[in-house]
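The block underneath contains the structure these notes are about, expressed in structure tokens.
Here the complex is missing a single protein chain, while all its other protein chains stay put.
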Amino acid sequence: MEALLTALVLTGIFVALVLAAYRASGPRCSPWPQRLPFLGGGEADTHAWQRYHVRFYTMTLVFIAFEMEMMFMYPWAVVFVEEGLKALAEMGMFLAILSLGILYGWREGIFRWQ
Amino acid sequence: MSLAAFPFLAFFLALGAALVVVLDAVARAALAGAPAGPYLAGTFRHAAMRLSGQLVTTEAPDRANWRLAPAWYGALAAAGLAVVPFGEGMALIQLPTSIVLWGAVEALVVVVVFLHGWSPNAPFPLIGAYRYVATGLPVMLPSMFVLIGAALPARSLDVLAIVESQREMWNVVRQPLGLPLFLIVGLSLTLRGPMDYADSADLAGGSSAEDSGPARAMWQAARLAMLVAFSAMAATVFLGGYLGPLLPGPLWLALKTALVLELMVAATHLLPRMPVSRMVTFLWVVLLPVSFLHLLAAGLVAL
Amino acid sequence: MTLASVLIVAAGLIGIGLYGALSQQSFVMLMMGLELIMNGALLAVLGFWSFALGGMPEGQLLAIVIMAVMAVEMAAGFALVVAVYRNRQADVIESLTTLKQ
Amino acid sequence: MAVGGTPVFVAAGGGVLGAVEALRLEPALTLVATPRAAQVLVVAGEQRPSDRIALARIHAQLFEPRATVWWRADRPSGFDFGTGAPESVSDAAAFISAQATQSEGEAILLDDGPPNPWEGVGPYGQGGNGMMGGTPYGRPMAMTTDDLRDGLALDAYSATFGPYLTQWPPGLIMETTLQGDVIQSVRIVEAPLAQDLLAATPHLELARLLRLLELPALADRLVRAALADPARAAAGLARAVRWTGLLAAIPSALARDESGGDVRSRTAGRLDALSAGRPADPAAPGDLAAMLIGLEWHEAALVLASFSIDELRGAIASPAVRMAKGAA
Partner (left out) sequence: MTDALFTGLSALALYAGWRVFRVDSMVRASFWLMISFIAVGGIGLLLSAPYIGVATVFMMAVEMTVMVLFMVMFMMNPAGLNPMMMVHQHRFSIGVGVVAFAGMTAATLLTDLPSNPVAAGKAIVHDLGIELLGDSMLIFETAGVTLLATMVAAVILSARTGRFGDAVEGSVPPGLEPGGTPAGRVPEKSGGHHHGHGGHDHGSHGDGRSDHAHHHEGDGHDSGGHDHAGDKEKHA
């Protein structure tokens, strides 16, 4: 509970700081020419928000599957010394299995820009 | 919770950020072959001026997220620093799983930087935001492995226990690969030098290309705060944190944090930034196996 | 904070999630609904674990399993979305159902 | 990170790039990459008449109070604000820095209005119709097109970039279509402007590349060496640059030119030239626009920086090269 309260208070402090800084700033409104996104003097045809073509999307899917392993590793780390080589062997197997997935992905070229 | 830690937290953030500015100016001037004095004077003079500038908006931004991103970033830095013990039992957030909390901070940094780049509705920030996600996600893997490696000898996920486990020997000696791997994570968390994929030079400042006045100043300040928080965490996990003879604990931690800050600043100015697809491959194909090895070595040493 | 109150909040999350999963036309939004249902399930499991199971480790394991299911569901779901979009240039559920035929 | 003096954005024109790099070394100034961060706009060098609107846009993007300084530049018609700076670099730096606090603000030249009418249009008054239609908030939305690389037809973003992008050679204007961060098509509208002799030294050419690789301090060191004596062999400096691992950071086989060199080999050639104190070997970019298609934005910037400005000008001069759309 204390941890939650502390995090909330710290967040509140920073939000207040930032809002105070904005309050002290100069004029608020921007005329239209000033709002143009910076393109080195050029102009865009459309809004920048778009169905953005993420070039690494397969990598992110592999990542969320691989990252699940963390959920298992944290508790494993606590009992590692106690359980000794058995824990090492289990985690070694686990990571070896997951590494196969990464190797397969690498072979399929998921880490480069699609 | 130890409320005594609160003033330390505030001091750390303020003094640490000032120290980074000095270190950055000195390193930059030294490498450029110029005296550092004039640069330094200018930096502090202009920080105040930036705060009073106009808050420029773009055509149709996601205003709330854009304006609040620096606040979230700063809050994450503070929350990250809060798990660092400044002395025996003197951490603002004490949890049996505080390194998992640090992991959550790292994950949320990716969210915040993405929001900061997405919100202005402008191309350069947008590209910066997506690039950051591409590197920010996989770089979390070495980070988790490194922190779990440090948790092995401590038999706990608590940062306090990790410090106490270093009474005999610092983790930097026991787990030599850990600190370099963790520094790479830190460069990514604070958008610096070789890992600056969000605020890159080729994107005219990337996610902060459309920030002006106080928004820009706050974003830069939050980056400094995150750098301090990261360095304190690195000093705690690898350099024994507050442990040390004669001097009081917080002072030891400050000295070690300053040392890590120097390493970070040096890495910023001395290492080039690869194009992003190359870095993504590097993270998965080189750094991930290295962190496997690191964990294996750490495990064998801990047994 | 009692078990009943936790379970009611969980029920609320599941209810909202069901609404989302059933009403959204887009496949990715449907997945948001599913995630919200999982969120409710996670909360219910945590509540039971904390109040009724005396901190049995199996309860935590179940929570981890729920998270794993979420991760697997997301990875597989989005991969499917990509595959369908690549062929059909659309992501609405209707196009998924036509794909079956 | 911001280190140093008054933040200024330099809108560099022709014949002035070397001098602008010298300005960068002045502690009184910090050259920033976006006008959003700048207190002063410095318009430097010869300006093309056709760049008037671009310049007016940059001027409008500054935050208030705006201040403009003209340095070694003639004012295009209509730009009757700002002050002229002294010719010499150090005097100019002091002068520009002083303008930051003295400006009363300048009016925007462009009309204050959205690019398209939108307010009150559409069912919610946001300017649009349906999911994708209309001009919400004054601008249409991006639409899907086919993609060069992976066959996912997602939205394409088309825009004119330049001529004042500091990470590109000054004066270069390209109409570019992006999908994500990958360039789909390029039309070169204007070639970069011819620059002074200093800008053609291997030092400054390397410095441009180093800035793109986030090594600004080393870039400053190169500029300093060039200002001292561009003809002297600087083997130590070249070694310092090599030791950063710069060549390993550049992808191999990126943007092959006609003589078979790529970005990495051209950079290595510049380093050799630097350590020998001679000009770098010439390279021929060939079809520049086609070379950029399919590249990620950072890689494209590296490709541009890997050629000298004269090489780029030469490649763009022939009209056949100026049009290149889509994949072959």
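Labels for the chains are A, B, C and D, by order of writing; each one numbers its residues from 1.
The rule is short, and it goes like this: a contact is a pair of C-beta atoms (placed from the backbone, for glycine too) under 8 Å apart; a residue touches a chain by one contact, two chains touch by 3 or more.
Note that the structure is predicted; figures quoted are calculated from it, not measured.
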Shown chains that the omitted chain touches within the full complex: A, B, C, D
Omitted-chain contact residue, chosen from D:18, D:136 or D:192: D:136
Chain C, residues in touch with the chain not shown (by the definition above): 1, 3-20, 22-29, 31-33, 35-36, 39, 42-43, 46-47, 49-55, 57-58, 60-61, 63-64, 67-68, 70-72, 74-76, 78-83, 85-87, 89, 91-92
For chain D, residues in touch with the removed chain: 122-124, 126, 128-134, 136-137, 141, 146-154, 183, 251-256, 262, 287, 290-296, 299, 324, 326-328
Touching residues on chain B - with respect to the absent chain: 60, 62, 65, 95-97, 100-101, 103-104, 107-108, 110-111, 114-115, 118, 121, 130, 133, 137, 140, 157, 277-278, 281-282, 285-286, 289
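To be clear about the criterion, only the chains that are shown with their structure count from here on.
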Pair joined by the larger number of C-beta contacts - A-C, A-D: A-D
Separation of mean Cα positions, chain D and chain A [Å, integer]: 30
Inter-chain centre distance, chain A versus chain B - centres from mean C-alpha coordinates, in Å: 14
Chain centre separation in whole Å, for chain D relative to chain C (CA means): 47
Per-residue multi-chain contacts in chain D, two or more chains: 34, 36, 61, 63-64, 114, 136-139, 144, 152, 157, 159, 165-166, 180-181, 296
Residues of chain B engaged with two or more neighbouring chains: 53-56, 59-60, 123-124, 130, 204, 209-210, 213, 276-277
Complete list of chain pairs which touch one another: A-B, A-C, A-D, B-D, C-D
Footprint of chain A on chain C - complex, ascending: 64, 67-68, 71-72, 74-75, 78-79, 82
Parts of chain A lying in touch with chain D, wherever the complex brings them together: 26-27, 31-34, 36, 38-55, 113-114
Residue ranges of chain B in contact with chain A within the complex: 1, 51-60, 67-68, 70-72, 74-75, 78-79, 82, 92-95, 97, 99-101, 103, 118, 120-124, 126, 130, 133-134, 137-138, 140-141, 144, 148, 151-153, 155-157, 204, 209-210, 213-215, 217-218, 222, 276-277, 280-281, 284-285, 288, 292, 296, 299-300, 302-303
